[in-house]
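Mind having a look at this structure? Questions to follow.
Of the protein chains in this complex, one is absent; all others appear in place.
The chains carry the letters A and B, assigned in the order they are written, with residues numbered from 1 in each.
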Amino acid sequence: MPSPWHEFCDRATVKDNVHIPDGFLATPVWAALDLAAAPSVAYMARRAQREFDESRVPLLGVLGAFVFAAQMINFPVGPGTTGHLVGGALLSFTLGPAAAAAVMTAILAIQALVFQDGGILALGANAVNMAVLGVLAGYLPFALWGGGRFRKLAIFGGAALSVLVSALAALSELLVSGVKMPFPVLGLSVALFLISAALEGAITLAIMQALARIQPGTARVDHKLARSGWSRMLATVSLATLVLASVGVLLASAAPDGLERLGEQTGITSRMRTLIHTPLTNYRAAFLHSDNLSKAAAGLAGVALVYCACLALGRIAARNRSL
Amino acid sequence: MHHVVLDRWSRGSTAVHRLDPRAKIVSLLLLLIALATAKHSVPLLAFELALLLAAGFCWARVPVVGALARAALVLPFAATFAGIAWLAGDPARGLSLAVKSYVSALAVLFVVSTTPLPTLLRGLEAMGAPRFLLEVAQFLYRYLFLISEEAQLMRAAAAARNASLEAWRGNRERFRAAGGALAVLFVRSYERAAMIHRAMLARSFEGRIPTLSINRFTTRDIVFVVLSSAIPWALRFVTAAS
Partner (left out) sequence: MTPLIEVRGLHYRYDDGTTALAGVDFQLESGESVALMGPNGSGKTTFVLHLNGLLMGEGKVVICGLQVQKKHLGMIRRKVGMVFQNSDDQLFMPTVLEDVAFGLRNIGMEPEAAAARALVALEAAGMPPAAAGRAPYHLSAGEKKRVAIAGVLAMDPEILVLDEPTTFLDPPAQRSLAGWLSQLPQAKLIVTHNIWFAAAICKRAVFFREGRIVADGPVPEIADRFGWDFAAQPAN
């Protein structure tokens, strides 16, 4: 987001990815996302847990602490600027998507509670954005292409996509909630998202390469997935959905008059129509007179998207037996 | 580090500290919802709730100014959007956004500064939140400080070796060095987890992490929940009506 990204040396987290605080999202939006997050996150947790055995808890907890700690290591970006790792993609490459989602959720909870980074009612939204969509978006390219010649690109692309998708999802939720964002601000935000996505890609790649030298075999692609035709197709479709949805949001925000309508029509107190659509996700809630109803519809559409994503993820996770 | 401060505040022994965490969680959620769903006279309601919370901090002997300052961590983000809204011609909306964010953060801080985090997480578990996730969060919090220290040491060590590199070449080298440092930290964390698991097995771990029982819900807790949930909602209706 357009706020300055200053580095505070003694803070464990720097606002680089969007943790939405309380008070920003419209009630239908945060409520719908809390409702969507609960089963998705519970599902991931069950998958990560493997039949009521809690032996993996120490590993996941410690790696969660690692991600926190990693956010303190600065990577030089340019003159006077530094960035840091977000971590969702790295976790999914090394632990698998279900465990990564569980760790990200735990991280979000700790960040909200201990560091006042992200709201409590908004926890569902943040979890959907970062622990579900972000992890999925990061994992899919790696699962599809991480075992072959394009491994580096898959790693970079996966990490970049995970940050980009999380940020764009957050952006959409804010826009739907009526948070005012005139074109220049929106443009700047998107530009910053793209930069941090590229940065995440580069950092994750640097770490994965170093890992391969120190401890080969830490992040192996499950070959069963690579060979199975059905999961490959499902994975590719899910990935395409996410990419197109992201592109759609980008385009919607880039179009000037689309934006004007967004700015004027999505106010909470406004009684006008809401029209937000991206090519594949059908967020269309136009021609509904009640603004609450339209927002609920938009929220439900979001829920539907999340459920589809989780279904795809579940299929893939079922075939993924790495670690 | 500032989470150490919060840890210290949360280990006090006032009546508030000793309340059942579930009571505090329920009250928190009701207050947050009251504030989040408010549409009229939002700044006034937010101010009243802030006063209520300040009184709460006093009762819990948590430094009020410190708490108010800490909640202000949300302000850069919120104030930016508030400013944008103001510039776009809707200052009321912008103010509403900023105060809702701030007071919500203050309310969360009230609960977290009067309940040690492990106790809070156990309370959530008792209320039905997924156990596995909460256990992961417990371990995360337990090792957070430790691994952060390790990371700081690595950062200092790396910084000590960078002084002589040229500017542009330094950046690329530093990037790779940082990546290497994180990879080492990752591997160390993995190994640490293996050591922990080993120690767990040595003490008869069979696959389920045991907990000690949580406090019983007392009358005092019930009174607290009723009062602290009713007051924000009452304030909301009174403020909206006037």
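Here is the rule we use: a contact is a pair of C-beta atoms (placed from the backbone, for glycine too) under 8 Å apart; a residue touches a chain by one contact, two chains touch by 3 or more.
Model, not experiment: these values are computed from the prediction.
Engineer: Specify the shown partners of the omitted chain in the complete complex.
Structural biologist: B
Engineer: Per the definition of touch given earlier, which of B:92, B:199 or B:223 contacts the omitted chain?
Structural biologist: Of the listed residues, the one touching the omitted chain is B:199.
Engineer: Out of B:65, B:160 or B:212, point to the residue that touches the absent chain in the complete complex.
Structural biologist: Here the residue in touch with the unshown chain is B:212.
Engineer: Given the full complex, what residues of chain B touch the hidden partner chain?
Structural biologist: Listed in rising order, the touching residues are 7, 11, 116-118, 121, 138-139, 141-142, 145-146, 192, 195-196, 198-206, 210-213.
Note that only the chains that are shown with their structure count from here on.
Engineer: Compute the distance, rounded to whole Å, between the mean C-alpha positions of chain A and chain B.
Structural biologist: Once rounded, the distance between the two centres reads 21 Å.
Engineer: Please output the residues of chain A touching chain B within their complex, sorted ascending.
Structural biologist: 1-4, 10-12, 15, 21-24, 27, 30, 41-42, 45-46, 48-49, 52-55, 57-66, 68-70, 72-76, 78, 85, 94, 102-103, 105-107, 109-110, 112-117, 119-121, 178-182, 185, 202-203, 205-207, 209-211, 213-215, 218, 263, 267-269
Engineer: Looking at the complex, which residues from chain B come into contact with chain A?
Structural biologist: Interface residues on the chain B side: 1-3, 6, 28-29, 32-33, 35-37, 39, 70-71, 73-74, 76-78, 80-81, 84-85, 87-88, 90, 93-94, 96-102, 104-105, 108-109, 112, 117, 120, 130, 132-133, 135-144, 146-148, 150-152, 154-155, 170-171, 174-176, 178-187, 189-190, 192-194, 196-197, 200, 205, 207-209.
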